[in-house]
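Note that this complex is displayed minus one protein chain, with the remaining chains in position.
Moving on to subunit A:
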Amino acid sequence: MTKSELIERLIDQNEQLSIKDVELAVKTMLDHMTESLSQGDRIEIRGFGSFSLHFREPRVGRNPKTGDSVSLDAKYVPHFKPGKELREQVNDSLKNERS
């Protein structure tokens, strides 16, 4: 499912809202989530999961083309931990395929 397919599914469920409203709502929600993480805040969505930042130590990497070493600064990367409900539903889809 892509972002535009997600928007279509939400439009089908919300007939009282205009297409524009739904498009803008999805953009607003994703921007809000990006903004929170980029300020170092966590996101906690019950049943779905949580997003947080993981710290990466500075390290010496290599340019894969030239082989030259490059020093890479410490940084934060986004991390997602699925919630219990999502984990179980996803795992059940595997079990159901096999039964």
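As a working rule, contacts are C-beta pairs under 8 Å (C-beta built on N, C-alpha and C of every residue); 3 or more make two chains touch, one makes a residue touch a chain; residues count from 1.
Keep this in mind: contacts and distances are computed from a predicted model.
The chain that is not shown carries the UniProt protein name "Integration host factor subunit alpha", picked from "NADH-quinone oxidoreductase subunit J", "Branched-chain amino acid ABC transporter permease", "Cell division protein FtsI (Penicillin-binding protein 3)" or "Integration host factor subunit alpha". Contact with the omitted chain, checked across A:19, A:70 or A:90, is made by A:90. Although one chain is not shown, part of subunit A still touches it, namely residues 1-3, 6, 9-10, 13-14, 16-17, 21-22, 24-26, 28-30, 32-49, 51, 53, 55, 75-80, 82, 85-87, 89-94, 97.
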